[in-house]
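Part of the complex only, each chain left as placed.
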Amino acid sequence: MPVVVRRRKRIDARVIGGFQPFGVATVHEAQGRVGLMAPFMRPVFNGAHIVGSAVTVSVPPGDNWMIHVAVEQCQPGDVLVVAPTSPCDCGYFGDLLATSLRARGVRGLVIEAGVRDVQALTEMRFPVWSRHVSAQGTVKATLGDVNLPLVCAGTLVNPGDVVIADDDGVCVVPQEHADVVLKACESREKKEAAVRDRLAAGELGLDVYTMRETLAARGLTYRDAEE
Amino acid sequence: MPVVVRRRKRIDARVIGGFQPFGVATVHEAQGRVGLMAPFMRPVFNGAHIVGSAVTVSVPPGDNWMIHVAVEQCQPGDVLVVAPTSPCDCGYFGDLLATSLRARGVRGLVIEAGVRDVQALTEMRFPVWSRHVSAQGTVKATLGDVNLPLVCAGTLVNPGDVVIADDDGVCVVPQEHADVVLKACESREKKEAAVRDRLAAGELGLDVYTMRETLAARGLTYRDAEE
Amino acid sequence: MPVVVRRRKRIDARVIGGFQPFGVATVHEAQGRVGLMAPFMRPVFNGAHIVGSAVTVSVPPGDNWMIHVAVEQCQPGDVLVVAPTSPCDCGYFGDLLATSLRARGVRGLVIEAGVRDVQALTEMRFPVWSRHVSAQGTVKATLGDVNLPLVCAGTLVNPGDVVIADDDGVCVVPQEHADVVLKACESREKKEAAVRDRLAAGELGLDVYTMRETLAARGLTYRDAEE
């Protein structure tokens, strides 16, 4: 029974905004190395970095009708997350839909399928992460669902989850953990800054992280080349 | 029996030139969603957009001899379309062949195999769409055909067909339909411009395309989140 | 028995430096079309071109501990070459390790696995060729080897071999052949320059390379189109 769920609550915009300084790798580590989409999800152009609240769309292969339906459910600060019910490389999305999403304040698109009009998307600077680039057109014949949980690129996404995307890929933070993960990001970033300074100064990670003893205990041996 | 077919007629250069304003997605839609090469055909550098008349080359795996043969059959405004007789990621084409094609006025290369010297190709701005990038060298030992019909990246190409390529990929328009497809492109573009303006102004696709009734008729339901 | 081999001799830095003018395609051809890594090895950003002496690291899937160990064995002018013992797309390497390698004068990284922090790597201009881009974190639990021979992306690499990488991919020159291959590069480049000039002036490869007779002898036929 195809359904569109309306009026999904978003979490506090300040929490979502709090993630803006952090890249995908930091967020993924901070929440315990989970929530990362498969690495075949690539940005259409480099250098974008977005954070937003997920609106989810489940679409049939080769049919983008439900994306048009989903646009109406979007608010400023949202990210559209689209997954086909079976793998498909068709171009579900192009510059017209991007124009429409931008008009509603949507921050970007994450889609485990194809997109097209990438020169236009690049000129508009509308951020898109997709599995494929393809001009192949889609039909508008079969329904799907909006704002139900779905699996996108191997990761479970619930509507309202926090989506972070940059050149490393796409990470999803369950909304109920957003506060905790945000704090973990801040604390991780602080530690990394200190480590970065020491490494830049020429210290070795072996010493910064005090690994030498554990390595020896695990049986690592050193020998000189006999050349 | 390997053969080179000479003096293939090209269609009217004004018709071919007429396609220049239109991207691959527009042309593909305008001719009824056919003629698109597989999406693994990617540009060597972004931002190129070419239109031209196909010169076709069928090559053995790992052997680029026939590309040298084909150069002689090229005229200004042509696009070279190369397909191996079985899949191959070797680097069939580099800056020397690009220099030679440019000297003959060829607009670009489409090859379902590998190319190399991509830094040089990028600096020359010689447009190439390929399946692979690889420096792997090829031999010159076995013959193939020039200007016979072939299948390239899943699409039938006849010599003289119109080839359009941009960052979305590569589309082929059979020469006998070029006039009709060109008109369809023009008409489609006009309609899209009007739609784009309405979407940019905040109207929904649901309304612009009057989809609400059909969606309801197909059984789409709406409910509010219970959170 | 995991081992780190120290004090591997590097070959004369002037020989290594001699390769700097030559791209991967030239070097690969000059040494007889061998030594090229598989074409799935792609640069994280375009336009880099490095030459250096290989420090090799064998790592378990999902475990980057040995990269930290390997940093200590690096000298200015080295290139780190990392291969997992079974295929893995995890992000083994990011901006902290890049900071550390740069502090030691390492010229770049070649890794048949994933890397992350690619926006930071791009800003730092630290050159990386990898099989994947992924933020997926790794553990530090299992040992591997440093400076033993390994197979990376289908190519045998011995510690101290010369590694050349550019936008075409990655090529490895065995250290014992470096002198000979370097000379072959210089001679090849000279010949190509002359050919390039002739092709740019409109001469055909068929004539420059005097192919017409051999083609005819092999049975190539020409016929005019009957359109």
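The chains carry the letters A, B and C, assigned in the order they are written, with residues numbered from 1 in each.
As a convention for this text, a contact is a pair of C-beta atoms (placed from the backbone, for glycine too) under 8 Å apart; a residue touches a chain by one contact, two chains touch by 3 or more.
Being a predicted model, the structure only gives us computed values, none of them experimental.
With respect to copy number, the whole complex recorded in this structure file holds 6 identical protein chains, 3 of which are shown.
Criterion: only the chains that are shown with their structure count from here on.
Contacts between chains leave no pair untouched here, as each chain touches all the others. For the pair chain A and chain C, the CA-based superposition corresponds to a rotation of 120 degrees in steps of 5. Residues touching across the chain B-chain C interface largely differ between the two copies, under half of the numbers being common to both. Each chain gets one centre point, the mean of its Cα atoms, and the points for chain B and chain C are 30 Å apart. Those residues of chain C lying in contact with chain B across their complex are 23-25, 28-29, 33, 36, 39, 42, 46-47, 49, 166-169, 171, 192, 195-196, 199-202, 204-206, 209, 211, 215, 218-225, 227. Residue ranges on chain A touching chain B, taken from their complex, read 1-9, 65, 68-69, 71-72, 89, 91, 94-97, 99-100, 102-104, 114, 116-120, 122, 132-137, 140, 143, 147, 159.
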